[in-house]
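Complex shown without one protein chain; remaining protein chains in place.
The block that comes next holds chain A.
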Amino acid sequence: MAAAATETATRSVITLKGSVEIVTEFFGFAINSILFQRGIYPPETFDKVAKYGLPMLVSTDEGLKSYLSHVLTQISGWLLEGKVQKLVVVITGADSGETLERWVFNISPDKAAVTGGKSSDKPLKEIQQEIAGIIRQITASVSFLPLLSEPCAFDLLVYTDPDAVVPRAWEDSDPRYIKDGEDMQLRSFTTRVHKVSAAVSYRRGDDEDI
């Protein structure tokens, strides 16, 4: 009896809104992790924050923070409407403009949840563990990704449904594929409302002499 009571108490229900929040927050941390691990911004501009049972590094750069919050707010709006298909973090050479890495987060919303208000009863803890798995993989990716030997910049691309309402501050973009890239599938997590799977494609390293 008592056990059943606690069971219901701890088991929270995740609605569409809650799921969007989880996914958006995950994007924030994942993007920050990529920027830190790939050395796009100097390491001293990152602060350590405990999240998902891991030490996460979050940028303290004001310009970057406001950029990310703008983008993420818009993405969460689209997520609520179920219009986002994927989010892509593109890493380009700052001078050459060539795409060096593409981190793809595929989002597959559960149609019933988006339109019909179906909610999920997946424990938050389980979701966080799955997220931590992806973040760990991002961290570990440094070991196999080629060294970014030039200064780099990044951009965020959002794949939306054609009928999504696009604010003025957004524009159509080239998908910026990598020519002859290598691909690496990473893990995925699901809130049972959204399923997010991650992948990275990167330019094959020049087989230079050592």
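Just so it is clear, a contact is a pair of C-beta atoms (placed from the backbone, for glycine too) under 8 Å apart; a residue touches a chain by one contact, two chains touch by 3 or more; residues count from 1.
Just so we're on the same page, contacts and distances are computed from a predicted model.
S.K.: One chain is missing here; what is its name in UniProt, given the choices "heme oxygenase (biliverdin-producing)", "CDC20/Fizzy WD40 domain-containing protein", "small monomeric GTPase" or "Ubiquitin-conjugating enzyme"?
M.R.: Options "heme oxygenase (biliverdin-producing)", "CDC20/Fizzy WD40 domain-containing protein", "small monomeric GTPase" or "Ubiquitin-conjugating enzyme" narrow down to "CDC20/Fizzy WD40 domain-containing protein" for the missing chain.
S.K.: Which one, A:Ile34, A:Val71, A:Leu100 or A:Ala113, makes contact with the chain that was left out?
M.R.: In the complete complex, the chain left out is touched by residue A:Val71.
S.K.: Pick out which of A:Thr15, A:Ser76, A:Thr139 or A:Ser197 touches the chain that's been left out of the picture.
M.R.: That would be A:Ser197, which touches the missing chain.
S.K.: Under the stated touch rule, tell me which residues of chain A contact the chain that is not displayed.
M.R.: Touching the chain left out of view, chain A contributes residues 38-43, 61, 63-64, 67-68, 70-71, 74, 85-86, 94, 102, 104, 106-108, 142, 147-149, 151-162, 164, 166, 169-179, 181, 183, 185, 197, 199-201.
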